[in-house]
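Missing here: one protein chain of the complex. Every other protein chain is in place.
Let's turn to chain A:
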Amino acid sequence: MSSDRALIEVRNLTVDYVGDHSIARAVNGIDFDIREGEAFGLAGESGCGKSTVAFALARLTRLPGLVSGGQVRLNGEDVLKFDKARLKAYRWNEVSFVFQSAMNALNPVISVSEQIMDVIETHEPELGQEGARARAVELFELVGIPPKRLDDFPHQFSGGMRQRICIAIALALKPKLIIMDEPTTALDVVVQRDIIEQIVDLKKRLGFSVLFITHDLGLMIEFCDRIGVMYSGELVEVAPAEAILTAPQHPYTRALGNSFPPLTGPRVRMEGIAGTPPDLRALPQGCRFAPRCPLAMDICRVDAPELRFYPEHRSQAACHLLN
């Protein structure tokens, strides 16, 4: 399904939030690739920086956010250095977005057709209005909504349908990468299942890559090929999904996995993860997870481990326990 060729290479990406008197480093020099046709997942607690990474990839970071270092390479070109014209072409042609809340992702006062057609007309003006309309009809059929509803307004659709419309908009220009930031969080589980199956099906047919963000590790393991686990602005583990499920290497990954109850088997008391993530303005010395880590050693509190590849586990992880 996915090739080994990297579509997006993120290198040492660093994003800060600049306050009046302090700087919070929300993303601290992370590296990962998204391969062609791959679904890559970013998991982690709220505030760990996963959405910040997604925004930086799409060049949507706005003050007080500031991309302060690193590269995001698309087929070798650095996205972070794009000028205005190249950026306009990059947006939606190459990378599109599906947001968490389909409720708010559509402009409530203009028709859905206009919201699909405007992006087509902006990027492919040669199609004309009729061409754009024909494309919009195709897209509606693609996500299984009757095209006769094209001129309806967002409030006339259910939550699941709205999210399908968002997916149709994301597919409008056949992008290479779709960033999905918690695409199913606002939906009930049945609709959630439908939407995920639809995305899987579309991905198979159209061959785009997905950057999938959620804190629902179970859903992510099912949908993604590879998963990166973030903690406090850093990647602590990057591994194939089944390795995350069966052999998580980093204690945080393990703890995150233990936070979700199994659907079958005996009832167990959920453990959760004791403590809270550190304040980004006052980070502990050494490993950032050490204060909450049940296995922390002396070295963990002094020296920050680096993300390293462990072939025997097929996993990249940043933990002293593995050395």
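Structure notes:
The working rule: a residue touches a chain if its C-beta (ideal position, glycine included) is under 8 Å from a C-beta of that chain, and two chains touch if they have at least 3 such contacts; residues count from 1.
Assume contacts and distances are computed from a predicted model.
Taking the options "Superfamily II DNA or RNA helicase, SNF2 family", "Acyl-CoA dehydrogenase", "Quinol oxidase polypeptide II" or "ABC transporter permease" in turn, only "ABC transporter permease" matches the UniProt protein name of the chain that is not displayed.
Among A:H155, A:R193, A:R281 or A:R308, only A:H155 touches the chain that is left out of the view.
Touching the missing chain, out of A:T122, A:S158, A:T246 or A:T276, is residue A:T122. Within the whole complex, the absent chain has one touching residue among A:I110, A:L206 or A:M297, and that is A:I110.
Within the set A:L13, A:A26, A:L42 or A:A58, the residue that contacts the chain not displayed is A:A58.
Considering the full assembly, A:W92 is the residue among A:W92, A:F208, A:F223 or A:F289 that touches the omitted chain.
Interface residues of chain A facing the missing partner chain: 58, 60, 87-93, 96-97, 99-101, 104-111, 118-119, 122-123, 153, 155, 166, 169.
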